[in-house]
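Below, a portion of the complex is reproduced, with chain positions unchanged.
Chain lettering (A, B and C) follows the sequence in which the chains are written, and residue indices restart at 1 in each chain.
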Amino acid sequence: MSAPVPLHRSLGLTDDELERIVEILGREPNGLELAMYAVMWSEHCSYKSSRIHLGRLPTEAPWVLVGPGENAGVVDVGDGIAAALRIESHNHPSFIEPYQGAATGVGGIIRDIFTMGARPIALMDPLRFGDLSKPRSRWIAEGVVSGISGYGNAVGVPTVGGEVVFDATYDGNPLVNVLCLGVLPTERLVLGQASGVGNLAVLLGSATGRDGIGGVSVLASAGFEETEDSAKRPSVQVGDPYEEKRLIEACLALLDAGLVVGIQDLGGAGLTCATSETASRGGVGMDVDVSAVPRREAGMEPFEVMTSESQERMLAIVEPEGLAAVQAICERWEVRATVVGRVTEGGALRILDGFDGPVLAEVPAASLHDDAPKYDRPRRRPAPPSPSADELAAPADPAADVQALVADTSWIWRQYDHMLFLNTVIGPGHDATLLRLRHPVTGADTGRGMALTTDGNHAWCAVDPRRGTALVVAEAVLNLACVGARPLAVVNCLNFGNPEHPEVMWQLSEAVDGLAEACRGLGLPVIGGNVSLYNETAGVDIDPTPVVGLLGLTGPIAHRPPGAVLAAGAVVLVVGPEPEPVLGGSAWGRLRGAPGGALPTLDLELHGRVAGLVAGLVADGALLGVHDVASGGLAATVAEMVAASATGLVADGPDDAPWWFSESPSRVVCVVGAAVVAGVEAAAAEVGVPVLRLGTAGGDVLRLGGFATLDVAALRGAWQDRLPSVLGSGTVSG
Amino acid sequence: MPTYSVVVDIQLRDGIADPQGATIERALPVLGFGGASGVRVGKVVRFTLDGADEASARAEVEDMCERFLTNPVIESATVTLTPQEP
Amino acid sequence: MVFPGTNCEADVVHAVESLGASGTLLWHGDATVGQVDAVVVPGGFAHGDYLRTGAIARFSPVMGAVAAFAAAGGPVVGICNGFQVLTEARLLPGALQKNRGLSFICDTTALRIETTSTVLTSRCAPGQVLRIPINHFEGNYTCDADTLARLRDEDRIVCTYVDNPNGSVADIAGVCNEGRNVVGLMPHPERAVDALLGSADGRPLLGSLLDAALDRAGVP
C-alpha cells in the first residue's frame, strides 16, 4: 500500500509552499489555516505563474483613477463621471454546467463593478466554443448562452455585445469571458479596504452553502478529465440573479448614504479572500466569527464556511454607529446583513468560533496575498502551426469559401436584453457598441458616447502570440473607430493552457509583451485583467487566447453611426494601406486546413492615423456604412456588409486569394455618397492614409473582381442560417 | 409495439442551491401561509413512449435523462414507467 | 412602480419625462399610489419571476391600491413584466407563458394597433404599424376560447404582432380591460422614444397615456 497523500498536497499546495507557510507562522499550520492558504495561493487567486510577467504592462495615464489590482479599473470620462471596467473568465465551471457556469460568471463580474461604487450598465461576453459539428460543443454553446441570458437579463444589466468563435481548439475547453462596465459619480469611488479599528465587517446577501468548496483549486486550476468527472463531481454553484439585483440596489444605496468605509465582493476563495484582502489593503487585522455566518446547510465545518464560493455575497466594512442604518437599507431590499467580523489592530486575520470563543485560525492577513509564491516557470518556443496558408493553391470555389467565412451572430444576442437603460445607440451586430454617456445618479445626458468592444484571435496568436496580441489590440481600436470613438483604456483576459508546459509559458510571456507594445504604441493604459490558465484537456492546451476589452469615448453624438451596412448606389472605399499578401493565421487558411504561415506586420503609427480618420468621418456623419477589415479579410468584410443589408456590391480587385483573404491590419471599408468621395479622399490624404475605390454598392450580386461572384440572397440566407441551423433546437451533453 | 406512460421527476440534487425554492419560502409567510420550510422546486416531464419492451423503454428514458433532460451534475431524475392499456 | 427585481422603472420615468410629464417611483410595500394621474407597472423580473412571472408581486400592498385606482377609472398600463403582474392580479384576462421555441427574445418588432379606444392608443390610427422593442421570455399570450371570443367581440385586443415572435394566441401583444383604462402589453414603448436609439414610435403610445392622465386630472 502506498503512503497516504499529505494534507497539503491533496489541497494543492507543494512541499515548498508548505515550508513557506511554516516559516510565516513560525509553526505548523492547522487544517483550517492550510485550507485558507491553499485557496489563496491557488493559481486562480494568486496569479503565481503570471504575476512576474504582468508587471510589464503599461498601466498609467492621466485619466486612470484606479489601475490593476483593485476589483476593477476606473477611468475618468468627464462631466464628473468615472467608468469602471473589468473582464473575467468562467471557463472551467462552464464546461461542467454550462448554464450555471456562465450565469455565475456574469454574477461575479457584476459584483466586481458595483464593489467600486459603480452602477453596472453593460455586459459583453467574448465566447469560444468547440466545433459545432460535435454535440457536446452545441450543448455547451446553448447552455452558456442561455445562462448569460437568464442571469444577465434578470439581474437587469444589458448585454450589449461580445464575440463568438467556434473552433476545434476549444472542443474540450470552452472559454466564457465576461466583461462589465459601470459608471459612478467620480466622488463615490470606493475601494475594497478595511480601516478604523473597531469597525464591523457585515456580510450581505445569500446564506453560505457548500458551493464550490475547493472549487477554486479543483474547478479553476485542474485540467478537465472527462472520464473522471463523476468521481470528483464538484459542488456546482447556482446563480440567483434576483438576489444579486437586490444586492446591487442595497449596496449602491449604502454607498449613496455614505454608510460604508470599504466594500468587497466574495468571489474565488470566498470569505477567506474577502476578509484578508480588505484587511491587508487597509493595513489592519480582522477577527471573523465563523459561527455568525448564516448557512444554507446544516453541519458545515469552519473550513467549508471560510472557503465556500456561494454566490451573491458582499462584505461591507461599516462603523458601529452606522450599523442600524445599514440594516434598515438592507431590510428594505430584503438583503440579509450579518456582522461577521471586526477590524482589529495589527495585521492578523483570526477566525473565531464566537467573538469571545476559541481561535480556530490565526494568520497574517497580508501573507495570504503578498507572500503567495511567484513562479518564473520555464519557457520554450513551440513549433509553429503548419502547414502554411501562404503555400495554399488558389481555391477551387472561391465563392463557397467566402460564404463559409461569414455568420450572423444574432441567434446569440437576440437572447440578451441589449437595450435596458436606454443607452444603446449601436448594439450588438456591428464592430463596436456605442452607449450614451449619462450620469449614473442624475441621469443627465452628456450628449457624448462611450464605446466598447471585445476582441481576440487565437489563430493569429497561435502563429505568433506577440504580434498576434498586438494585432488584436489594433483591431479593437479600429472597431471603436467604426462607431466614432477614440480608445481610452484596455482590460484583458489571458486564456492559456497549462503553465507547467514551457510552451504555454512562452506564449503567455510573448502575448504580454505584444499587449504591452501595442498599448504603449497607441497610448493606452491597461487598467485590469484576469488570467485563466490550465485551459487544456487530456494534456492538450488550447491555442493561446488573449482577449482584450477596449473602452472608448466619442464627442457629442450628432449622428447615429451607420453600422456595417451598404447603401445601394453608394461608393465603397477601402481606407488604409494595400494588404500584405500573407495568410498566416487567417480564417481562410484555417478553413483550408492551413493554420500556419506569416502574420502581417503592424505599423502602429499609421494604424493610429487610420483609426483617427475613420472615427472623425463617422462622428461627422460622412459615412453610410463602415466596417473594419478583420477575420476573413476584405472578402469576408464586404460579404458581411452585403448579407446584413441585403444589398449587392460590384468590387474591383485582382483574381488573387491573398489579396481578398489577407487579414493585414489598418484597413476600413467606408461607404459614402458619390458627392462625398472627394472629401473623404482629401481628408485621408491630409493624414497620409491611402484610399482605394473598391466599387459601387447595389444590385443582387456580390462581385469580387474576377475572383468570385455570389448571389446576395443566397449569401444572406447562409449567413443567417449558420447558427440557427445547428443551435436552438435541443442539444445533448454527449 | 407496447406503449408506456412515462413520468420523469427531476429534482435538484441535495446541497445544490435552489434560489426559486428559497424565494417562495420567504414569500409564503408574507402571504399568510405559515409553517412551511425546505421548499424545493422541481420539474416533471410526462409523455407517451413506444418501446419494444419495458426494459428497453426504460433504458431509452434513462439515456434521455442523462444526456438531455437533466444535467446529472446538479439534477437527479426519477423515472416511472407504466404500460398503457392497449 | 418598483418591486424588488423590477428594472425598467428608470427608463419609463425617463421616457414620460421626455414627453413632458413627471414621473415618481411607487414602492411595492406602499399601501397607496398617492396623487398620481396614471400608473405604469414597468418591466423587469419582479421577485425574480420565481414560481411564475408576477405570482409574488401581485400580493404586494401597492397592488391593492392599483386595483382601486383602476376601478375608479385611473389609467394603468403594464409593460412586459407589468403585463404579467396585471394578469396574475386578474386586472386583465389570460396568462403569459414561455415563448414558443423556449428562448428569450430581445428585438424590435412591428406592432399593429388594433383599437384606438384605450388609454394607450388614443393618439394612434387604427391599423397603424409601429416599431417597438420586445424583451421577454414569457410573452406567449394564452387564454381560453371563450375569453378570446370576448376580447374580439369587445374590441379589447389592443395590439398584435405583424410577425408573431412568441406563439401568442391570435398574435396578441396587448389587451385591455372592459373599462379600457387598464392596458397590458409585452412590447416596451419606453424603449422607443428617441430616434437616436433606433425608433421613436413609442411616443404616440406614451403620449396617449399622458392624455388620459391629463384628462383624469381635469386638465383640458
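Keep this in mind: a contact is a pair of C-beta atoms (placed from the backbone, for glycine too) under 8 Å apart; a residue touches a chain by one contact, two chains touch by 3 or more.
Being a predicted model, the structure only gives us computed values, none of them experimental.
Engineer: Which formula gives the number of each chain in the whole complex?
Structural biologist: Every kind of chain, counted over the complete complex, yields A x1, B x2, C x1.
Going forward, only the chains that are shown with their structure count from here on.
Engineer: Name the shape of the chain contact graph, picking from line, ring, star, complete and other.
Structural biologist: Graph shape, chains as nodes and touching pairs as edges: complete.
Engineer: Which chain is the middle one, judged by CA centres?
Structural biologist: When every chain is reduced to its C-alpha mean, the one closest to the whole-protein mean is A.
Engineer: How far is the middle of subunit B from the middle of subunit C, if each middle is the mean of its Cα atoms, in Å?
Structural biologist: Roughly 35 Å, centre to centre.
Engineer: List, in ascending order, every residue of subunit C touching at least 2 other chains.
Structural biologist: As it turns out, subunit C has residues touching two or more other chains at 47-48, 50.
Engineer: Can you list every residue of subunit A that touches 2 or more other chains, as numbers and ranges?
Structural biologist: Within subunit A, the residues that touch at least two other chains are 240, 242-243, 334.
Engineer: Which positions of subunit B touch subunit A when the two form their complex?
Structural biologist: Interface residues on the subunit B side: 12, 15-19, 22-23, 26, 66-68, 71-74.
Engineer: Given the complex with subunit B, which residues does subunit C contribute to the contact?
Structural biologist: For this pair, the touching residues of subunit C are 47-48, 50-51, 56, 59.
Engineer: Spell out the part of subunit A that touches subunit B in their complex, as residue ranges.
Structural biologist: For subunit A paired with subunit B, touching residues are 96-97, 99-100, 206, 209-211, 229-230, 233-240, 242-243, 296-297, 310-311, 334, 730-734.
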